[in-house]
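Omission of a single protein chain aside, the complex is shown with its protein chains in their original locations.
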Amino acid sequence: MKRYVLFVVALCFLAIYLFPLYWMYLTAFKPSSETFTYPPTFWPTHPQFNFVQTFIDKKMDVYLWNSMVIAVGTTIIAALIGTGCAYALARVRSLGMDIVLFLVLMMQVLPPSLMATPIFVLFNQVGLIATPRFAVVLAQSAKVLPLFIVLCRTSFMQIPKELEEAARVDGASRLGAFLRIAVPLARNGILVTSVLIFLQSFGEYVYSRSLISQEDLQTATVGLMNFMGPNTTDWNGIMTYAVIYVTPILIVFMLLQRKIVSGLTAGALK
Amino acid sequence: MKKTLVLIAGALGLLASTAIASAEDVTLNVWTIDRQSDPGYNYVMADEFTKLHPNIKFNIKHVEFADWANDIMRAVATGTQPDIAYVDNPNTPFLSSKGALLDLTPYLKDSTIVDTTKIFPGPLSTVTWDGKVYGLPRGSNTIALYYNADMFKAAGLDPDKPPQTWQELYDTAKKLTDPSKNVYGLAFSANGNEEGTFQFLPWAQSTGADFDHISDPGAVRALEMWQKIIDEKLASPDTLIRGQYDSMATFNAQNAAMGISGPWELPRMSKDAKFDFRVALLPTEKEGDKRASALGEGNNVIFAKTQHPKEAFMYLEYMYSQMPRVWNEFGFLPSYPVEAKDPKWSAQYEVFAESMKYARARGPSPDWAKISKAISTAIQAALTHQTDAQTALNTAQTTINGVLGK
Partner (left out) sequence: MSSIFRSAHDGRGFDIALALLALAYLLVFSAFPLVYNILMSFQEVDMFSLASLSRPFVGLANYMTLFANPDFWPIMGNTALFVVLCITFQLLFGFGLALFFQQDFFGASYLRGFFLAAWIIPALVAGAVWKWIFAGDAGVLNYLLSSVGLIDQKIFWLSNPAISLYSVIIANIWLGIPFNMILLSVGLAGIPKDMYEAAALDGAGPWKRFFFMTLPMMRSTLGAVISLGIIFTLQQFDLFASLTQGGPANASNVAQYWSWQLSFQTYDIASGSAVSVLMLGFVIVVAFIYVRSTRHEYSA
């Protein structure tokens, strides 16, 4: 009985929380004249289905592919560089490591809109602007790296040192113990963090806009802005585009997250 | 004999030019706020121009209007600026005064297409700096008063007699405001950036005030009128955070009976507005006052660092020569007198074309952005009643005096 009550309560929470998302979907189906009427309609009276046309007109396949490239690249770099650092920060306690942790946190304070100009100047100097998507990957991984490190660090903290020490006694090297014991045990934390970072990088906007100048290398978020001109804002178009953009990720994530979260709740450690 | 010689010389010249042209293809980088999908002005123009001059290709980059200053400054700083760009008219002096733009004066001397004396004084003043010309207007726009004639009739007002003075505007707005039906009398924009300033200046200017003497009694009365309209809820309080386009959406949805905006609204309005919409000149304070209106749209400029000034100028000339088309195809008003053939929305066109005669450039000043910010700050301070109109405009005046070095 209690379980069903909880289920209903959960549904209520969800309905409130997802209302803005519902509004986004709703607007995508409304014609523009219906968007600003009052009282607002909660169901489109003349639903529009511009999805296929928007997808083709706005060349979303190209944009989405570029977003994917940048998100995958960012996640790989952040995971490769960040996992080790997180592990070290979890294992070693010293003034030096304190300083490292301090610096890592401090580095991601300013919003990308303020970082973009100096980064552009730097990348332009060293010629990275010639490979703009790679440039965005580098800048974006720097942005998400502190997040990755701090989050993974807490995962490594939860793994008892003794397991690794046992492996060391059995003759494993540090590297071996790290790769074969610590990383697999922290895989849930690493995975969740990677997914969060992937999603965030998929929606990266400021760096792409600043560093990529060719239209065909541009990302989906920048493509989204193409609906907004100085004297025009096609809100319904924006929402249609946003729906196309969000829905697949949402579905994939729904399927994936069960694995992730059930893995978590089962608990890798007993 | 002479004719033959000229012909031969001409033919040779043509041959030579094509020979040179085919020898080296030129790619011009263009930055524009136009969108590829509409298709926007620059995309159309570049396409047509390439058909005429196959050796000149284009690489067009879309820049967000909001990010324009950001991107241009960064590009100029790093030497990655394009050959040609669109510049909003009040921002042009910022670039020309700093030497970022190519001085077109020598090219204009030899041009058979462009005669700058024909350009309306408003647009011309925005491309001129220190007696030299740094760009060519691609078109202009201005603002006027839209009104819903059906609502006028329903309220017993004569739709052929739109308000002429501020008082009439206020009375009409009051009559048409109906909270029970969610209808405001007026929609306009008083937001905290350029759009607020853009909408306010004509009100002030028609009383004789201007940006460099913005604390004049006339400007204060204008701001007090705005205060009254907002305080009495004849316009939505959201006027303070809405741009012109979002404000006019409420006019189209019949949640506002009148609206102040420009011709760019017409394409959407003719689709969304299911009523008789008409346009009138902006009201003045008293009958017979000097009229004033705002000058919008912008200029095509060439950056000083370009490697292909000749080709870039040819492209500018071509765009300039297409002025007769801009109304029907892109919704701009012509920046020099052209014969409008069969204009779309002809009744509204007449009004906007007349309004153009009173359109005044903002500035021109290389520090327009700071001046504009001072004015919009004053507007917002007064409309939220942080201070009264006089104090707010006095503060703006002090800031502007500092900027102008007075």
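We call the chains A and B, going by the order they appear; numbering starts again at 1 in every chain.
To be clear about the criterion, a residue touches a chain if its C-beta (ideal position, glycine included) is under 8 Å from a C-beta of that chain, and two chains touch if they have at least 3 such contacts.
Values in this document were obtained by computation on a predicted structure and should not be read as measured data.
Colleague: Touched by the hidden chain, which of the shown chains?
Modeller: A, B
Colleague: Which residue among B:N29, B:T239 or B:S355 touches the omitted chain?
Modeller: The single option touching the absent chain is B:T239.
Colleague: Among B:N191, B:S215, B:N252 or B:Q322, single out the residue that touches the unshown chain.
Modeller: Answer from the full complex: B:N191 touches the omitted chain.
Colleague: Give the residue, chosen from A:M60, A:I129, A:L145 or A:I181, that touches the chain omitted from the document.
Modeller: For the chain that is not drawn, the touching residue is A:L145.
Colleague: Looking at B:S125, B:Q227 or B:T250, which makes contact with the chain not pictured?
Modeller: With B:S125, B:Q227 or B:T250 as choices, the missing chain is touched by B:T250.
Colleague: What residue numbers in subunit B mark contact with the hidden partner chain?
Modeller: Within subunit B, the residues touching the omitted chain are 66-67, 69-70, 73-74, 76-79, 94, 98, 100, 182, 184, 191-193, 236-241, 250, 253, 255, 369-370, 373, 377, 380-381, 383-384, 386.
Colleague: Touching the absent chain: which residues on subunit A qualify?
Modeller: 2-4, 6-7, 9-11, 13-14, 17-21, 23-24, 27, 35-40, 81-82, 84-85, 87-89, 91-93, 96-98, 100-115, 117-119, 121-122, 124, 138-139, 141-143, 145-147, 149-151, 153-155, 157-158, 173-175, 178, 188-189, 192, 196, 199-200, 202-203, 205, 221, 224-225, 235, 238-239, 242, 245-246, 249-250, 253-254, 257-258, 261-262, 264-265, 267, 269-270
We adopt the following convention: only the chains that are shown with their structure count from here on.
Colleague: Where on subunit B is subunit A touching in the complex?
Modeller: 33-37, 61-62, 64-65, 67, 70-71, 74, 77-78, 80, 88, 182, 244-246, 249-250, 252-253, 255, 262, 264-265, 268, 271-272, 274
Colleague: Quick one: in the complex, what on subunit A touches subunit B?
Modeller: It comes out as residues 32-33, 35-38, 57-58, 116-117, 120-121, 124, 129, 209-210, 213, 215, 225-226, 228-233.
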